[in-house]
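One protein chain omitted, others in place.
Letters A and B mark the chains as written, and numbering starts fresh at 1 in each.
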Amino acid sequence: MRAVLRRFATGGGIAGTVLFALVVLAALLAAVIAPGDPMAMAGRPLIQPFSDWRFPLGTDRLGRDVLAELLHGARATLIVSGAAALVTLLVGITIGTLAGFIGGRLDDALMRLADAFQSVPTFILALAFVSIAGPSLASVVTAVSLGAWTAPARVLRAEILSLRRREFVDAYRVLGMPPLQIAFREVLPNALPPVITLAAVIVANAILVEAALSFLGLGNPNSVTWGAMIAEGRAVIRSAPYLSAIPGVAVVVTVLAVNLIGDAANEAIHARRVQVP
Amino acid sequence: MTRILAVARRRLLHSIPVVAIVVLGVFALLEAAPGDAVDAYLVIGGGDAEMIQRLRQEWGLDRSFLARLGAYLTALAHLDLGWSVAFARPVSAVLFERLPNTLMMMAAAICFSFSAGTLLGIAAGARPGSLRDRILSLVSLGLYAMPSFWLGLMLLVGFAVKLAWFPLGGIESVGMGKTGLARALDIARHLVLPVLSLGLIYLALYLRLMRTGMIEAWRSDYIRTARAKGLTPRRIAFRHAARNALLPVVTMLGLQAGALLSGSVVVESVFAIPGMGRLAFEAVTQRDVPLLLGVFLISTLMVILANLFVDLLYARLDPRVAAEG
Partner (left out) sequence: MTALLSADDVSVAYRDGARWLQAVDRVSFALPPKARLAIMGESGSGKTTLALAIADLLPHDGIRRSGAVRWPALGGAARPGRDVGFVFQDPMSSLNPVLSVGEQIAEVAVTHLGLSWPAALDRAAELLDRVGLPRPRDRLTSFPHELSGGQRQRVALAMAITAEPKLLIADEPTSALDTLTQAQIVHLLDRLATEIGLALVLVTHDLALAANLAGTGMLMYAGRVAELGPIETMVSAPRHPYLQALVAASLDPDRPPTDRLAEIPGIPPQPGAAIPGCAFEPRCPRARSACRSRPPGWAGTPADGVDCIQFDQLAAVHR
């Protein structure tokens, strides 16, 4: 484990962790730095950034504090993407485990289902789902997970299939360990690391899908989101492009951080797996 | 050639259950949507209880679930995707009118991101760790983290609003009566920014994949053989190294088809392009479920077709893909 951490601590891994920590900090401190309702009018509309110390990032068309919106948006982004990643991993792990361990007809059926889900353009699927189920936190989370569960399911299934062929599984079988115990105590824990590294990809994707949904007005209507801020800025894009630019930069920084962490984690874990065949 | 045909046959057979699942899924969503087609129709037209009854009967909505499914499948077989309330026209008519614009945009975006991405990936992978490689890797990381609609907006602000190099939106200048080459050029000018916003992200992905592939290829024995044969550096880089590094990139093309269709929803909205993506959004805002699911179905079929094509291309590029198995 320590070796994995050491390999993780490369330039990219550290930069990603620091950036992501900043986003988390922003989300945690949102209520402290910018107490009150971020959607309420706070001052004169359309104050330029860096011109008024009370509104470091300026105000929008309706006089809302951009900084406050940005901080609260970090919270919304982290909640949605975190929840989506959790749901995706849970669904993916469940389906991957079923397909890998039970095999046969069930495996075939589940894999065809995965094929079908992978053929649907994810965002159009999310759009259709949210528009039918109505926009809410739960529907956005579900919509994101619908398009993403196939990757962890497939990876886990492949891992399980390859682990099941290894000698140590035979050894446990010879020792008389019951199959279910072998499956959940010995095989699954060994199959999980590559699935966990997928978490970064899932989170990054969730952030982007959520932003796009919010941009189209289909995000969680009860919270400020970066996507909605970008959409809001569109109305005055000629005179105040910063209103769309700033939340977009926040999205890019967050996704970049998550991708950097994912790359570093992937490399760290991959190196370990190469060493111990 | 027989090998490729065998691969085609296998992949086609494989697609059948996938298409079936998708069609069933769309039908399930149609059923799950609040209200049925008659409700939606009445919102626009209005009508009395008797008319409701008659319409329900006419459209088969009062029948059992299985009968409704049967009716839906029969209609699908006749390319009938239902009635779009928002446009007061058949869904298929609206769809096929919008399709060419999206296809054109997608084709341009794929060509752009694939060619530029692989070329830059070759350049970056030639000397890993060099300044050029670091800069390219950083740029691709940044691009890869960008939401396409935001990239589109920023390009719009920079190149259409501030610099006025490109039009603000639309697919072509209206009312100018341009024809032939002039019209093609006009459309091309309109497509530059949307294609960039869609393509740059995948360019980043191709660059990264190609870079990794090239680094791996340079280390392999067959490159040492190529050098021992005294081939020109150009031939070694392109015919031997890049040809192998290309394989993982090609597998991504199928994925990109889906991502482009997804991206076209937001990008067409940003650039006001009357394509299929914007149609999906219009269907959402007008609560036109049959239209939305029509877009859903057609775009999924397009992705399945694209993947079929990519599989064949891959089999063509990699002789090790076996005919059977």
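What to note about this one:
Please note the rule applied: contacts are C-beta pairs under 8 Å (C-beta built on N, C-alpha and C of every residue); 3 or more make two chains touch, one makes a residue touch a chain.
Just so it is clear, the structure is predicted and the values come from calculations on it, not from any experiment.
Put simply, the hidden chain is in touch with B once you look at the whole complex. Within the set B:118, B:197, B:244 or B:264, the residue that contacts the chain not displayed is B:244. Here one chain is not drawn; of B:81, B:95, B:124 or B:226, the residue touching it is B:226. Across the interface with the omitted chain, chain B contributes residues 220-222, 224-232, 235, 239-240, 243-244, 247, 317-320.
Following the convention adopted for this analysis, only the chains that are shown with their structure count from here on.
Spacing of chain A relative to chain B, judged by their CA centroids, is 22 angstrom. Partner chain B is touched in their complex by these residues of chain A: 112-113, 115-116, 118-125, 127-129, 131-132, 204, 208, 211-212, 215-218, 227, 230, 234, 237-238, 241, 244-245, 248, 251-253, 255-256, 259-260.
On the side of chain B, the complex with chain A involves touching residues 14, 17-18, 21-22, 25, 29, 32-34, 141-142, 144-150, 153-154, 156-157, 161, 258-259, 261-263, 265-266, 269, 280-281, 283-285, 287, 289, 292-293, 295-296, 299-300, 303-304, 307.
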